[in-house]
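Dumping the structure here so I can ask a few things about it.
Of the protein chains in this complex, all but one are displayed in their positions.
Here the chain labels run A, B and C in written order, and each chain numbers its own residues starting at 1.
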Amino acid sequence: MSDYGVLLVSHVPQIVEGLSILLREVAPDVAITAAGGTDDGGVGTSFDKIQTAVLKNAGESLLAFYDLGSSKMNLDMVAELSDKKIEIFDTAFIEGAYTATALLQAKVPYHEILKQLEPLKVK
Amino acid sequence: MSDYGVLLVSHVPQIVEGLSILLREVAPDVAITAAGGTDDGGVGTSFDKIQTAVLKNAGESLLAFYDLGSSKMNLDMVAELSDKKIEIFDTAFIEGAYTATALLQAKVPYHEILKQLEPLKVK
Amino acid sequence: MLTVEKTIRWLNLFGQKVEEKKVYLSELDQAIGDGDHGTNMARGTAAMKTVLEQKAYDTVQDVLKTAGMALLSKIGGASGPLYGSAFIGMAKQAGEGAADVSAILEAGLEGIRKRGNAEAGDKTMVDVWLPAVDAVKNKELSRERIDEWVKATEPMKAKKGRASYLGERSIGHMDPGAVSSGLLFESMIEEGVLDE
Partner (left out) sequence: MLTVEKTIRWLNLFGQKVEEKKVYLSELDQAIGDGDHGTNMARGTAAMKTVLEQKAYDTVQDVLKTAGMALLSKIGGASGPLYGSAFIGMAKQAGEGAADVSAILEAGLEGIRKRGNAEAGDKTMVDVWLPAVDAVKNKELSRERIDEWVKATEPMKAKKGRASYLGERSIGHMDPGAVSSGLLFESMIEEGVLDE
C-alpha cells in the first residue's frame, strides 16, 4: 500500500460511489475513500462524513478532490484539524481524480503527479 | 421548456444519476437526460443508451458533457446519426455540466453560455 | 458584554428567526442558488439548540465553540463551514475575554473571510458582516442599518458561491446568506448583547 491515498468529496452520494468504481478499476491498489452528500444523504457536504473518510483512508498523505466550492470549504476545515497531510486540488473533479489515481497506481512520483494535474485546474 | 437540453454521458451509471440530482436541484426546468455505463450496467459507455438519452431529451438542441475520451467517441457517433443538434463540450465534466445547466435555467443566451464554458475546457 | 446566558438567548433567538424565515430563505436561494439555504440553516440552528440545552456551560467560549461545531456539522451547505468558522473564530476570541463584543465579532468575520475568501461587494454574507462589525465598534448598529446592508446585496453581481455561476443573472436578487446573517445581528440587538 502506498502512503498516498485519494479522497473524494461530492455533494451527492451517488457521484462519489460511481467515481470510486471508475477509479478502482484502473487503480486497485490505491487507497480511495469518499464522502458524498449531507449526513442524511441529501445534496450537500458533511464535515463528519469527510472526517470519517479521512480516518478510514489507509494513506497517510491524501490527495483530495471535490466537485463544487462549498465542499472545498468543508474539506479545508477537516484538513486543518486533521493529523494527515491533505492536499486539496482545484482541478476538474472527475478528470483530476482519475489522473491522480491512475498515476499513483503506476507508482509515478508525487511531484510528477502534481505537474500532470496542473493543466486540469479549473477552479 | 427551453429548446436546449443537457445530455450527460459517463462510464458509470451512478455518476450520471448523482450528477442529474445535483443539476435538477439548481435547474428544475431544464431538460436533462443521461447515459451511464454499458448496456449491462458495467463500466463503459453504451451507444444505445446514449441514443435513447438523446431521444428522451425534450430539448431540440443538446449540450453534451462526458467524463472520459471514449465516451466522447460514442457521443460523436450518436451525434452524427441524430437529427438533433448535439454540441459536445470538452470541459471538466461535472463543472461544465453544472455551469451550463445553471445558466440555461437562468435563461442566459446560448452564446453567453459558450463563453462561460470556455475556461472549463480541460480535454 | 457577552455572558453565557445572554449568548445562549442570542443564539436561540437567531434559531427561532431562522425557523420562521426558513421558507423565505430557501426561496431567495432558489433564485440564484440551489434553494436550500433555509432548510440548511434551520437544520443547523435546530442542532445548535439541542446541544446548547444538553448541558450547562461555564464559559462564553464554550457556548460559541459548541454552537460553531453544531452549525458546521449540520448545515450541509457552504454556509456550514462559513458560520462554523465564524463561531469557532468568535469562541477563540471570547477565550481572551468576553467583554469586548466588538473584538469577538471581528474574529467571527475573520473566520468567514479566511474560509470563503469573499471581498466586500461579492454578494455574500460578508456584505452584512463587514459593515455590522464596523457599526458595533462605533456603537451604531441598528435594525434599519442591517436591513439596508441586506438590501444592498440585491444589485450586486455574485463573485463567490453558487450564485457566481450565474454571472450577470445573479443581479436583482438578495443574497440568502446576507439575509440570514442579518437575522443573527438583529437577534443581538433584541437580546441586548450590545448593551453595556
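The working rule: a residue touches a chain if its C-beta (ideal position, glycine included) is under 8 Å from a C-beta of that chain, and two chains touch if they have at least 3 such contacts.
None of these values were measured; they are calculated from a predicted model.
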Touching partners, among the displayed chains, of the absent chain: A, B
Touch list for chain B against the chain that is not drawn: 38-39, 42-48, 68-70, 73-74, 76-77
Contact set of chain A toward the excluded chain (per top definition): 25-26, 98-99, 102-103, 106-108, 112, 116
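One rule holds for everything that comes next: only the chains that are shown with their structure count from here on.
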Whole-Å separation of chain centres (CA-atom averages), chain B against chain C: 37
Rounded Å distance, chain A centre to chain B centre (Cα mean): 24
For chain A paired with chain C, centre-to-centre distance based on mean C-alpha positions, whole Å: 29
In chain A, residues with contacts to at least two other chains: 43, 68
In chain C, residues with contacts to at least two other chains: 34, 36, 162
